[in-house]
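The complex appears here without one of its protein chains, the remainder shown in place.
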Amino acid sequence: MSEIQEQLRRRVAELLREGTVDLFIGYADASVPLKSSVHVARSAQDAEALVWNACCTSNLAALLPDLLKRPSGFRGEWTPPRVGVVAKGCVSRSIVGLIKAHQIPRDAMYIIGVSCGGMVDRHRASRLLGPAELVEAEFLKGDRLRLRATNGLEREVDLAEVLLGGCRECGHHNAVLADESIGDPIPPDDDIARFADVQAFAERPIEERWQSFQEEVSRCIRCYACREACPNCYCTECFAQETAPQWIGVTTDLSDLMLFHIGRAFHQAGRCVDCGACVAACPQGIDLRLLNQKVNHDVKSLFGGDVGASLDEPEPLMRFEMTDDEGFMTEP
Amino acid sequence: MTDLTKGRGERGAGWEPRIVAFLCNWCSYAGADLAGVSRIQYPPNVRVIRVPCSGRINPLFIVKALQSGMDGVLVSGCHPGDCHYISGNLYARRKFALMKSLLEYVGIEPERVHFAWVSAAEGIRFAELLLGVIETVREIGPATRMIKEIETVR
Amino acid sequence: MNNPYVPYPVRIDRITIENDERDLKSFELVFLDPAHEKAFQHAPGQFAELSVLGTGECPIGIASSPTETGSLLFTVKKTGVVTEELHRSREGRVIGVRGPLGNSFPIERMKGKDLVVVGGGFAFTTLRALIRYVIHDDHRTDYGDVTVIYGARNPGELLYKAELDEWRSRDDLEAHITVDEGDENWTGHEGFVPTVLGDVAPSAEDALIVVCGPPVMIKFTLPVIERLGFAPADTILSLEMRMKCGIGKCGRCNIGSKYVCKDGPVFTLEQLSGLPAEY
Partner (left out) sequence: MNELILGKTDLATFLSTLARERRLIAPLDDRTGASFGVVGDVAKVRLDYRNTSLSAKGVVFPQTETLLAFRDGGGTERIPEAPETVLFGVRPCDARSLTMLDKVFRWDGTEDPYYLERRGRTTVVALACNEPGPTCFCTSVGGSPGDETGADVLATDLGDALLLRAVTDRGEVLLRGAGDAARPAAAAAAAKARELAAKAEGRLTPVTIPTDAEGLVEAFEADVWSDLALGCLGCGACTYSCPTCHCFDITDEGRKGAGRRVRSWDTCSFPLFTLHSSGHNPRPTKGARLRQRILHKFSYCPENFGEAFCVGCGRCIVNCPSGIDIRRILERLVETTSKAGGSV
């Protein structure tokens, strides 16, 4: 990962110096282990802070609409700034989705694609240390990770064991859309059982499913970090906060939490790239992937397609086939 | 101190399932109307909400109905090819398939939510469909999941 | 401990439609319990939260002066969920009122001074309360000349039309009513409030000026006020802000360290210029 980081810093510095981009969005270190911060470089000197490692969990595409849209109340002629962004596989697929949804103009962006071996799920790693707080995380040779807690407890683990769910089943290690790429492409690994967790959950009896669904959503504090971290959530007014009609109450009643999470997952149909940014953003460690992946699984099995894979592939819910399945329907 | 604001009966004697039906104006609503006009009896458990097209049905309507305590939800539109707006039902079919599967996945009993196509000429078929839905819901008893109970004065 | 979140129940006694577009209505509210009426002692400039149980609350300026006993007057524009529910209500409906909230116009400090009251559009509500208070027989002699300049988009949009005519006929009050655009039987001024204020040019000598209206009117009126020689400390404004609790707890209506619901809504221009420009 570190040679990619060096090349990235050098290239971004050049792009900024040449004026090819006005600003470049990437990742920088954060003050919390296994986390990165969103970093906006405006000068060659800013580019020095850019990092590329296994903690770059945010989906940077989520920040693009705000930057590339005419600010409300702006008078006179407005041209979007030239924005550069570093894009791993899932981020580039989200960018493709946003371009198709006319949220961001392709020509205002300069995309540096990077090959990505997968990002760490901070919650999953911290849980290995029990209640003590993760104080230090060190990446070791051979894709190993050493974790140390406040009370001195130490654990060493394979990176693969603590990756985000989406990364463990990733089918797009390399950017699908880029102006240039850094790092040699990582070949797809086809033998992974995709949607394994969804299958396992679906096979559990209905009472058990209902019980764990309630447990997961009951932890929600309606902070909307999942929504704000997701590039698909660019609505100006979200159904969860609408007042006319008021779909759900402004409460943490279980029923309102359920409607929010079912509604949010449903809006991901045919658009979620399983980047795990929502899972990483949730302060309560909710397994949001439980719902997202179910919708992704159904979209894949019922309508095929590969989310965000190409600019000219129409979105599954924006089209239909006469032969679409009707097995779910009720006959008298 | 939580009190139910609506008279949601328990399974005891006299409990009748309450169903809400979203019917598309051009076919299913007309089919239901035809059933009535031709004096075909079907029980009064259903409350019909007319929508311009099955494509108009926002999946949140379904979960909102379940949240309000409805025991069953029926969504019905024109048969593929009959849609007054050509493709409203065809787009909707994909949404319905995903919603039915997602609701069952999280643990809502599949017998709660039904999707069907009923044309304007199928009065009898509509009545049979409705009877079937009511019996299926009667079997699994009153709704208990995802209901929003709002605390109020008794 | 009395509960500041519980509204007093009031009955809608009379609803009058104030403008042709019918999106402005005045509600006369009568307390069901005389003890509540006694507790609700307000001063001109204060506001209250109108409460419709099941829909919500909204902060509305009190349009009636404390001298008008027996009922409270609120003029409400239909813009949101609660105001729409109010506009759907019929006379006799019981709703709630919570307050009085916020500070009031500095009626003590105004004593012995000339008063200029400048209002625009439907923000004229609390100014009506001030004018009715000042011209009331018990108080008129406490104050000097009173000049009122009130404007609206067109004659149909003017609030309290009957009273405006009565004020124009009084000799102890100089009322200039203007509209941006008159119609065939309009006889008053035609022009924006700032221009009319410039023409009338009331003297700033030993005078206070109160101004309340939509942001665009404020933007063009303040320079005229300055040109006429009114000091910022003598220029009084009443602000509008998103509010929920109305008692300085829910943290939403602040401008800098000041809470519009508790430290306002009435501020002098001098106070405002000391606060960050976030309103």
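Each chain gets a letter, A, B and C, in the order it is written, and its residues are counted from 1.
Convention: a contact is a pair of C-beta atoms (placed from the backbone, for glycine too) under 8 Å apart; a residue touches a chain by one contact, two chains touch by 3 or more.
Since the model is a prediction, treat every value here as computed from it, not as a measurement.
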| item | value |
| --- | --- |
| Touching residue (missing chain; options C:G56, C:P106 or C:G156) | C:G56 |
| Contacting the left-out chain in the complete assembly, out of A:H123, A:H173 or A:R271 | A:H123 |
| Positions on chain A contacted by the hidden chain, ascending | 28-32, 35-40, 58, 62-63, 66, 71-73, 123, 126-127, 130-133, 135, 150-151, 221-225, 227-229, 241, 249-253, 277, 280-281, 283-285 |
| Where the missing chain touches chain C, by residue | 1, 3-7, 9, 52-57, 79-80, 83, 93-94, 96, 215, 240-242, 244-245, 247-257, 262, 276-279 |
| Where the unshown chain meets chain B, residue by residue | 5-6, 68, 148, 150-154 |
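Everything that follows uses one rule, which is that only the chains that are shown with their structure count from here on.
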| item | value |
| --- | --- |
| Centre-to-centre distance between chain C and chain A (centres being mean Cα positions), rounded to whole Å | 50 |
| Multi-chain contact sites of chain B, meaning residues that touch two or more partners | none |
| Shared interface positions of chain C, touching two or more other chains | none |
| Complex contacts: residues of chain B adjacent to chain A | 59-60, 63-64, 67, 74, 80-81, 87, 90-91, 93-109, 114-117, 125, 128-129, 131-133, 145-149 |
| Interface residues, chain A side, partner chain B - complex | 201-202, 206-207, 209-211, 213-214, 239, 247-249, 253, 255-256, 258-259, 262-263, 265-266, 269, 291, 294-295, 298-299, 302-303, 316-317, 320, 322, 324-326, 328-332 |
